[in-house]
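Only a single protein chain was left out; the remaining protein chains are all shown in position.
The letters A and B name the chains in turn, as written, and every chain counts its residues from 1.
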Amino acid sequence: MPPVLELRGITKAFPGVLANDHINLTLEEGEIHALLGENGAGKTTLMNILYGLYSPDEGEIFVRGRRVEIRGPGDAIALGIGMVHQHFMLVPVLTVTENVMLGVESIKNGIFLDRSSAARRIREISRQYGLHVDPDALVKTLPVGVQQRVEIIKLLYRQADILIMDEPTAVLTPQEVDELFKVIRSLAAQGKSVIFITHKLKEVMAIADRITVLRNGRVVGTTTPSQTTEEQLASMMVGREVLLRVNKRPAMPGETVLEVENLEVQDDRGNPAVRGVSFEVRAGEVLGIAGVQGNGQTELVQALTGLRPLLAGRVRILGEEVSGAPPRRILEKGIAHVPEDRQQDGLVLSFPVADNLVLNTYYLPPFARAGTLQQEVIFTTAEQRTREFDVRTPSILTPVANLSGGNQQKVIVAREFSRPIRLLIASQPTRGLDVGSIEYIHQRIIAKRDEGCGILLVSPELDEVMSLSDRIAVMYEGRIMDILPADQATREEIGLLMAGVKR
Amino acid sequence: MATSSTWERIAARGGISPGRARTYGFIFLGAGLLIYLLFARVAAAGQASTFVMNFGTAGQQVPIPDLVLPTGPTLYALALICAFLGGWQLARGFRQVNLVLGIIAGLFVWAFLTWASQGRAFNLTGMLNSALLRAVPIALAGLSGVICERCAVINIGIEGMMLTGAFTATLMGSLALNIWGWPSWASMSFGLVSALISGALMGLLLAVLAIRFKVNQIIAGTAINILAVGITSFLSARILAHFQQLNSTGTLQPVPIPLLSRIPIIGPVIFEQNLLVYLLYILLVVTHVVLFHTRWGLRTRAVGEHPRAADTLGVNVFKVRYVNVTIGGMVAALGGAFLILGSVGRFDELMTAGKGFIGLAAMIFGKWMPFGAFGAALIFGFADALQTKLAILQVPIPSQFLLMAPYLVTIIVLAGVVGEAVPPAADGKPYEKQ
Partner (left out) sequence: MQEQFRIGFVTDGGRIDDGSFNQYAYEGTVRAAQEHGLTVELIETRSPAEYEANIRQVIERGCQWVVTVGSTTGTAVERIAARYPKVHFVLVDYEPLQESRNVTGLVFAEDQAGFLAGALAGLITERNVVGFIGGMDVPPVRKFRLGFEHGVAFTNRRAKVLAVTTNSFTDEQKGREAADRLAEQGADVVFAAAGGCGSAAIRAAAARGVWVIGSDQDHWETTFRKSKEPGADRLLTSAVKRVDQAVYEALSRAVAGKLHGGSLRFDLHNDGISLAPFHAADVAVPSEVRGKILEIAEGLRAGRIRTRVGPKGEDLERRLLAQVTAWNWQSAAMIFLAIFTALVVGAIFIATFDPKVWAAFGQGIGTGLAAAGASVVKAYGAFFEGAFGNPARIFTSLQIWLETGDSTRLLRAIYPITEGLRLATPYIFAGLAVALGFRCGLFNIGAEGQYFIGGLASVYVGYAVTGLPWFIHLPLALAAGILGGALWASIAGFLKARTGAHEVINTIMLNYISYRLADYLLQVGGPMARPGDSRPVSPEILPTAYLPQFFPNDLAIRLNTGLLLALFAVWFVYWLLFKTTVGFEIRAVGANPRAARTAGISVARNIVLAMALSGGLAGLAGAHDILGVLHFMPNAFFSGYGFDSIALALLGKSHPVGVLLAALLFGFLRAGAQRMQGVAHVPIDIISILQALIIIFIAAPEIIRFIYRIRAPKATAEMVFTRGWGRV
């Protein structure tokens, strides 16, 4: 019997990058096939080709032994291919039913939407696969874990039997991951074939029947969990030996640099986002904030950096009250901020590298005198900083938009780290970066800590928080569930706290 | 726990922060104070304000008595009610604070009318009828905005599309009527259909610029406005100025709907209008039903909120946008045609005078809902009608200031006094297929 899906020699080039280079891949019926690779290895590009979002430059696709052309998502759906995207493809203001039926609407009386029959089928699917969800709920009111179930239901509703899951665990707690794995296994047991895309080694070992590793757009090898180890996979993925742990000395905490007391913050819609949070960060230590994304971390950081008004509570930096101070005053107190979304909040993409390197110091001497920019100084400094922080750019006058994600992040790090700072607030500092950049940024953060700078690290990547932090605070629904010393905390314990369970 | 009490307090005030709640309180108190200072204090003693409630067919056939109010006491009572509501807001807080704000605004207008009509008779029903008539082009402009923006294309060219529609309706309607000698109803229909075609073309132009060429939508809309101003003024100077018979279409007369038009007050206001007004009613219902209860509507809303998601489910984002924007252009042109056929019967350069933009404001105020936009348009229409009536009442306010009223109302509405409006999430963003 031919494989359910076969890719032969798939090649796709983007300006300047060969994203996929003659990739071959087969998927058997009922198989869970993990596609492993670091960010930028070409996994998502490959899957977008399969889903008809990109067209390949070369190569052939066979579904159940038949050669097919996939020109758009419509073709893919017709072939029984479904995809759960890394960023959910759900319309927040519509209900679950409306989201699921979109594109394959059932109709009554000739023109009107038949919501009730669709809801009935959703309930059936929910029961069959253990995917509990209320069909009438608005998607925006659902927690991410449930939103993911909606995404899976969407595929099953369309009777897809080749399921592509792009980094599905990124937004889940460890317990939710376990639950998802159960669902995936039951799907496979019922004859569905699953392509599971990830860069997390543990997950691959736990779920996959077969593993294909991608690096720089090429297939490095295919193996099975029983034939390999995490270390081997890591070096296949990165192409060299990888330090899986960050080397650091024990922290030597000094004075308190940041003190937060009973902080309450609203989100954009006026709902409570941070509810009565208190903690402190001391010089020379890393306080990591773990938690599933969307549990108030974003609003907490925005409140601390003056970007969001406080509803109640106090924030003190170096003993001085800064509650409600504007961002500039807070930055000038020696706070560095590496924002969560580097393209939206960290950089002005159309500005050259040089200008982005002085985005928060342009008005200070030596960059400005009497209100006029000292361009020579800005350029010389930029030359130095790009060298010092190893920013790979054709020139300091290149717009940041033209840099790779890793180099964009380095621009932010170069800007924030080369100011005299006492506290660093880093939100997801390595999001979407390759291993080399991650290592580099981790080293820089620890070096800053050892210089005596206080660090507040916010990251949904549990591994990152656990390897960098000296103390770990876990956030759930706007509250800090607990603060644990990093050397005593276990994954399981933190996982339970992330899910709101307190022992 | 201290935490929960903060949230409870906010929840009790309809989700509004304490500072904002207090501001509301002061606004209510201020309204009361203004009624006292501006109107009640200066009202002559013993005067009465008469509101005439009869108008049109119903007014002749089922007359109801006029509403006669003693000017002074009414004004004092209104001031007191406002003050009381303000006090209540400061002390306890309303849950439905925006509703109360609307009531306050209504009371203020009532006070103003009472003062303006002291010692005179003021035909309230007649004014409401004219308010609705003036609201129609604004509502059609707003509806055009809703249709376009629900699929995330900002249409700032509505003004130009209206102008084009008005010009085409005039030219073609007059041509059929005065040159070809068609009967009035046929030539008007011909004018109307021509206007719709011209609107569809303008909508298509916007769609091509915004969707195919990914031009910044506000710039594309502005270009359409300039183009429409240029073409209509050019042709008006070249053609209409030389051939007067091409600039006279006649107007539609009100057609009272049997029975319904006899309902006191409501009948003459709503059901004694011309056919185009009824067409608006139908369009509102149809748009609402299509948007929220059909496949096309679901896809339109999905494309407006998250086009990528719709695309991944096989929805043709571009098709949805092309069709909606073209229809939006037609609706805008209908608004322009209404200015001619339903109102004045001849074309003047720049005659839309910002109604397209006010329509956009109505759309925002109406939260991108068809009936919401209509409701907002009624407020603008009311402000517009008010200024003409006040001129008749000889209120001691320069007419220019009254003429500013619709524009000022627009600014105030846009400033979000009545809660923040959230546009469709993808509004204004061109969609890039990967």
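The rule we apply is simple: contacts are C-beta pairs under 8 Å (C-beta built on N, C-alpha and C of every residue); 3 or more make two chains touch, one makes a residue touch a chain.
Not measured: the values here are computed from a predicted model.
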Touch criterion as defined above, residue of A:Val17, A:Val246, A:Leu307 or A:Ile483 at the omitted chain: A:Leu307
Residue touching the undisplayed chain, where the options are A:Gly276, A:Pro339, A:Gly478 or A:Gly495: A:Pro339
Per the touch definition above, residue among B:Leu99, B:Val285 or B:Ile411 touching the missing chain: B:Ile411
Absent-chain contact - pick from A:Gly9, A:Pro143, A:Pro366 or A:Pro485: A:Pro366
Residue among A:Glu231, A:Glu451 or A:Glu492 touching the omitted chain: A:Glu451
For subunit A, residues in touch with the removed chain: 305, 307, 326-328, 330-332, 337, 339, 344-351, 355, 359-360, 362-363, 365-366, 368, 371-377, 379-381, 383-385, 387-388, 392, 394-395, 399, 401-402, 418, 420, 443, 446-447, 450-451
Interface with the undisplayed chain - residues on subunit B: 154, 156, 209, 213, 215-216, 218-220, 222-227, 229-231, 233-235, 237-239, 242, 353-354, 357-358, 360-361, 364, 398, 400-401, 403-404, 407-408, 410-411, 414-416, 420-423, 427-429
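Please note the rule applied: only the chains that are shown with their structure count from here on.
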Centroid distance [mean C-alpha coordinates] between subunit B and subunit A, Å: 45
Residues of subunit B that touch subunit A when the two form their complex: 1-3, 6-7, 10, 15-17, 293-295, 298-299, 301-302, 305-306, 308-315, 425, 434
Touch list for subunit A against partner subunit B, complex: 48, 51, 53-54, 72-74, 77, 83, 85, 88-94, 98-99, 101-105, 107, 111-113, 154, 262, 264, 266, 270, 272, 275-276, 311-312
